Each structure stands twice: as structure tokens, then as C-alpha cells.
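With one protein chain removed, the remaining protein chains of the complex are shown where they sit.
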Amino acid sequence: MIYEGKQKIWSEYQKEIPDDHYFYVRSCIRQSFFPASEAAFLDITRKKLGKDIFETEHHTTCGGIAYHSDAIPQETVMTIIARQFALMAKYGYENYVCSCITSFGLYCETLETWREFPELQKKIAETLWKTCRLDFAKPKYIVHASDLIYHYRNQIAALAKHKLINVHTGEPLRVVEHIGCHYSKMFPSKGVGGAEYPYVLAGMVEACGGTVVDYPERRHCCGFGFRQYFIKANRGYSLSNTYKKFESMEPYHPDFIVTNCPGCPYFMDRWQYVIAEETGKTYGEGSHGIPVLTYEEMMGLVLGYDPWDLGLQTHQVGAEPLLDKMGIQYDPERKYLGAKGKDIGRPACPSCIR
Amino acid sequence: MRNNVLIIGGGPAGLEAGANLQRLGYNVLLVEHSNTLGGHLGKWDRLFPGGTPASAALDKLLGSMDGVKCFTDTEIQSINRLGKSYNVILSNGITVLADAVLVATGFDLFQAEKKEEYGYGIYDHVITNADLELYFKTGLDTRINAPRKIGFVHCVGSRDEKSGCRSCSKVCCATAVKQACEMKAAFPDAQIYCFYMDLRMFGRHYEDMYLEAQRDYGIRFIRGRVAEVSENIDGSLSVKAEDTVSSKPLKVSLDLLVLMAGMRPSVSGQRIGSLLGMQNEKDGYFEVLSEITAQQRSSIPGIFLAGAATGPKTIPDTLADARGAATQIDKYLSDIFPKAKDLKQLIKTAW
Amino acid sequence: MVDFGYGLLASSRINLDLFDKGKFDSLAAEEPDVRKCIACGSCTAVCTAGKFTPTSLRAAIEELQNGRDEVAMNMLKGCQLCGKCTMVCPRGINTRHLILSIAKIYSKKK
Partner (left out) sequence: MGKLYDLLMRDYRLKEGLNACINCGTCTAVCPAAEFYRYDPRRIVDIVQSKDEEEIEKLLRSDTIWYCGECMSCVTRCPRKNAPGMIVMALRSLSIDLGYFIDSEKGRQQFLLTKDLCSNVLNYGYCVYPRLFDYAGHPEAGRVWEWEEKHLDDVFERLGANLDGSGPGAMRKIPKEDLDELKRIFDETGATARMENVRKAAEKKAAELGLSMEEFSRQVYSETGPQHYNH
């Protein structure tokens, strides 16, 4: 593999990411399964970097998951999106940062459709006024939260307490980066690095001393597939696609996986558990799996946040081997505590994976 | 006094037109921006359908150039209409008054790295058709290492709106079949695949070449465009396509992948076009006065076109086009600059 | 062990790495014309059996080369050897003969 070839492509896909003053919109899945990741994002951007990231309790889901499960029509999702944009303008912002990749893709798609069909935009603006009494507005810039962390990767790396380096060997950690499909597959120019060799996560990994593993099924979907997961009868699809990725990355022995989509880390974590339970196979060392992190968790570890404050205990695949490699001190006794040190028991151990 | 004709571009079209115009009695000046004559032909090893050595064809063209003045490493600096003629200033300081100009600026090979998902310039064993020709000529290319499984990807940068080219590059199908057979001959144990969408075997003997490739060389033709290439841990390539005949996605590991990079309008030609104020069509190639009856004429009087400057062409197409251009130029010059004997004739008729 | 109620699905992707070149070469040694197929579909279009059962010589030849011998054999199971395909093949392949040779080389019982 010729690294310079990728660098050339990366240099061609550098989107504009404003430095400051963002209207922040959360992700349904990230809030449900990785709430600490959103907390870490806000802590890093607001406290460590001193940025203005505004959130209002009045924003809602973008409706993307319902839309991609074909539960609601396109006009509905577009109006919900218009409502989010209108809230942004109402609070005096023009830069929009969202936590969800499905949302990000949908925003890009919606803006493109409005651009191509102004009559539709007009109709949505009218519906927005009729239903919410809000004035139609469009953001000047839309970025995904991972774009913003990418934008500040070197500043964050300068504050790092830990590097993505194996403290025992001195070697860079081998990282699989998994990009959510809707980040740039529909609109390559909207993603840092484009669709084929996205750089948004790779850039963070490199800035923090790690090395990126490129394996054959790198671009393949995690297998979420919306309805393909929500309906139990379809879950074989979802499981099988993740399996395909793990089989492909196995020979590279990655130390961990980092993701920018909220759904992918859930699936790539939990399907390892199911594969282990059903087939006995695990992909990490010994009976361990490969830890799957959100980019906020990865950067949080680098910045020295407590792994259990970052929520790594809510992953099924244990992060301990990674923490050990990074030389991060952690207290196993605190892992499953509730707030204020409350004892809330601990999960049962899976039979085949740690 | 003999008329001056300026030819811009020293590839097959320029050479063939130059030789013919010289024979017709004109003063021909050929200007080539690179340091050698022959264009892409000079970089090719063998030509389809019969496997004629490219060097033999080029030698033949160069051998007929007696008397044609050629400037290599020379650019056109300016070109302006002056009366019936064109005043042309060259980068070597020479000024020419040309009574007719032939634009034979050819094509550029599509930059295969732009088709990002194929990984040219990123994966260790992905090469282009041009790289393979150079390998045939020199036997040198570290990317080619006793391959046992080889793939050819048709339509790279052709018939692809995402890489800015909707049209067919015409020569790639036949080139792929030719190169596939040559590779089989070079590596008899290799299994070779061609991934195509439509096999455009339009020329005489081309279909025979296709049949031979199937029957005698055992080349497997798979109808499906390659969607994605990735590199395996051992450096081999993993290629994905649909076998549209079976309606199923397909995967194969290969040791070498050859991209049939198509033709794009040449960048240097674009520059000449803008100096002349010549129109391009949407596809970037020069507009001709009539696609059917005046292929070698531009819309500007005295400016003629030949070869791949007006769209993808095979070598014989190009040579025929160049001869056509020579005839057209001859006709134009004798109409616009009647010679002495013509003048006598004219007077006779007029009086 | 947890019963999830679903499991891994079998992949139906063609994997050309599984292609049995030796077997196909022995077919081609007997029937060189098998390599001449251009997948035009004339045989399948006129196939008498194809109207009632999934019979297709074109698909069968393709599948043999895709390393899916069993799928290919199923595509020929319904063949009546009527020979209409021989009449229409633009490459002049003796299709009846070819089908018999395929059956001989690829059939399991031997």
C-alpha cells in the first residue's frame, strides 16, 4: 500500500469546518447507548478548547431512523429537519453540528433536494410555519461532530495524557477506523477525505500516535440496515455483515476499532458478542474481543478521562486490554458503580467473550 | 509560391497529415510540445488487432516525413489571424505565417488515480494499460511479479459520469482483449479475467480477436463493472463486481489488476483551442463543422482538425482522418490561394 | 448460551477463488466450444424446458466458471435435449453435445 497515494486524495477532500459557534444537535442512538460520549464531546469542545457549542432542550430527533425504516414520509422528515434548522437560526447560530451520522447524511440529502427542487423547499417552509410558527432557515455550515474533533485533533493531541501507542512495545496502536455509511457515501465532498479513503477518523488516530489498519472490507457497512436490525426476523442480515467485516480485519490484529457513527459501535460491539456466543469465535487476544470505541471515547482516553466516566463499562467487549496497552490506570472496582459510588451490582459474564 | 501549413501535434495524426501535405507540395511545419514525435504510439508496444509492433508503424510514419520541418519541445505562444493567413509565434522565437493550421493535439490518458475506488497509485499491484505496454516494451515493472491471477477492468474513466466522461473511449475493449492474450502468452499458467459492460468489438478482425481470447487463451469475460478494489494483507487484490449474467455479487483475489484508462481531451490541446477561440463540445473534444460530412473542419476558416482531438479514435481511424484532413486542406488552399496555373485557368474561363 | 433466535446467514456471493479450474479445463478439453459462449442468452430465450423449470445453458456455463457447479447442474436438470439452442447459438456451439459433456464431467455419481 502506498501511503502517499492516499495523502493525495485526502488533500483533495478538505471541507470547510468553521472554528467556533455551533448549534449542537444530539443523536438518538448515541444518547441511548453512549450518553457519556456526547458529554465528552461537549466537555472537550467547551472546556478544553473553549468553544461555544449551544444546545437547546427544544431540539428533537431528526426522524432519520424512522425515515430510513420507511415509517414516515420524506416530507415529514424534511419538515422536522426544517424545524431543527429554524431553531438554530432562532437562537442566533448559522453553524450546525450534529452528533448523528444518519442525521448528517439526511441533512446533506435534504439540502441538495431543496437546492434542486426549490418548489419543494417552499412547500416545506410553508408547512413549517403552519405547524410550528417558525421561520425557515438553512445553516451556513453543517458538520458532523467528528469533523469538529478532527478539525481540532492537533490541539487535542497537544493536551494528550496518553498516546495511541503501546506503552510496552513503543509501537503505534493498530486502529481500524469505521466510517458510518451516511457520512460521505452519498456526498463524498461533504466528508473529510471523501468516500473511498475518509480521513476524519484516520486523522485523529494519526494525530494521537496510532496507525490505521486498511483491510479489504473497510468500506463495508456495519450491517445496521435500520429495519434489518429493528425486526428480529431480519437480524441475520445485520449480524452477517458485521461478521464479514471482522473476518476481513482479523489477520491484521487491530488493537481497537474507532467509529464516527452512533450505531456502528453498538453493532460492532454487540455482534462480536453474538458471534462468540453462537460460534465460540472471538477476534481479540485470548478470549477477548476487539474493543470498539466512539471517537469521543478514543479522544477522551487520550485526554486522560476516566474510562468508566466515558462509559466503556457499557460496552459488551471489555476495553481493559486496550487500557493496559495505553498505560491507562483504572480501578476495576469502580467499573460498574452508579453515580456517587452507588453499588448497582454488575452484569453477568458472557460465556465466550471478555 | 508554396503555401505554408502549420501542424500542431506530432502524434500519428500530425505525422500522417504532414507527410501527405508535403507530397501535395506544401511547406509543412510541424510543432510538437514534447521532446519526441509519435505521441502515445511511441509508448505503445503492439497494436490490435494483428499485433503489429507500434515501433514499426511509427517508423513507417516517420519515414515518410522527408522535407517536413519539425520542431519538438516547442509550444505555440500566440496565433492570430493576419489577412487570409495566421501569424504564429513559437516558443523558440520563430514566427510563421501559416495559410492553414491543422490541430492534431490528440488525447490524454485518463488519470486512473481519479477512479479512487480502484486504488491506482495506492495499491501495489494496480497498473494501467499504458503501464502494461511499457512493461511489454521494457520487461520492467516491479508491480508485475509472476502473476497467477490477472484482471482487466474496462471503462476506467469512460462511460462514467462521476469521472466526468459519459462517452466510450472506443479503443479500450480491443486493447484489453489484446493485452489479456499477451499476458496469457507471457504467463501461461495465469487465469485472466476481463470485466466489461459491453464488449465493443466494432472493427474488422476484432471479433476474431475476441473469439481467440476466449477459445485459445481461456480468458474469462465477466459482464459487470468493477465496483471496488481493496488490498489484502499479502498484497494481492480483492476485486468486487456483479456477475450480471448470474445476478450475483462476485469477489475474486488477483495478483495484478490492469485498468483500461480511457481517453480524455488533451490538456495541451485545450490550450491551443483557447488560443484559437475554438469551440469544445460538452465532452471536451473540439467541435467539428459536421460530424458526418466535415469531420476535419472546425468552424474557423483555415483551421482544420485531425485525430483524437475530435474524439477517441483507433490508429487506423486517426491515420485515415489525417489523410482526410490533408485533402481538405489542399482543397481549401487551392480555393483560397489560387496558384499560377489555376489563375491561367481562371482567366481562360473568365475571358 | 443465549438463544438469540437468529444466526449467521450463508453467503451467496460468487467467490471466483473457489473456481475449479482443473475440472473446467477438462470440460474444455472435451468441448473447446464451451469457451466460446458470449452469454447472449439465445439458448435461454428459446429453451423449451426453461418456460417451466429454471433451465438455462447460458447461466449454467457462467456458474461452472463461477465455481458454483451445483447451481449449474440444477440449471440443466430440466433440459430435454431438444436441441433448439443449437439452432440459435450465434457462435455455433453444439449445445446438446456440450450439455451431455457437462453432465458427464460434473455429475456427482461417477
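The letters A, B and C name the chains in turn, as written, and every chain counts its residues from 1.
Definition applied: a contact is a pair of C-beta atoms (placed from the backbone, for glycine too) under 8 Å apart; a residue touches a chain by one contact, two chains touch by 3 or more.
Everything numeric here is computed off the predicted structure, so don't read it as measured data.
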Omitted chain's touching partners, listed by label: A, B, C
In subunit A, positions touching the absent partner: 26, 28-33, 35-36, 38-39, 55-58, 60-61, 63-66, 68-76, 78-80, 83, 105, 112-113, 116-117, 120, 127, 130-132, 181-182, 185-186, 188, 195-196, 219-221, 223-228, 230-241, 244, 269-271, 273-274, 308-309, 311, 313-316, 336-339, 342, 344-350
Positions on subunit C contacted by the hidden chain, ascending: 2-6, 9-13
Where the missing chain touches subunit B, by residue: 117, 155, 159-163, 197, 223-228, 240-244, 247-250
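The working rule: only the chains that are shown with their structure count from here on.
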Maximum centroid distance from subunit B, chain identifier (CA atoms): A
Comparison of A-B and B-C (more C-beta pairs in contact): B-C
Averaged-CA centre spacing for the pair subunit C and subunit A, given as whole angstrom: 45
Inter-centroid spacing, subunit C versus subunit B (mean Cα positions, whole Å): 40
Touching two or more other chains - residue numbers and ranges from subunit B: none
Contact set on subunit A toward subunit C in their complex: 232-233, 235-237, 239-240, 243-244, 274-275, 277-279, 351
Subunit A residues within the subunit B interface of the complex: 1-2, 4-6, 8-9, 194-197, 214-219, 251-252
Footprint of subunit A on subunit B - complex, ascending: 113, 116-117, 119-124, 228, 230-233, 238
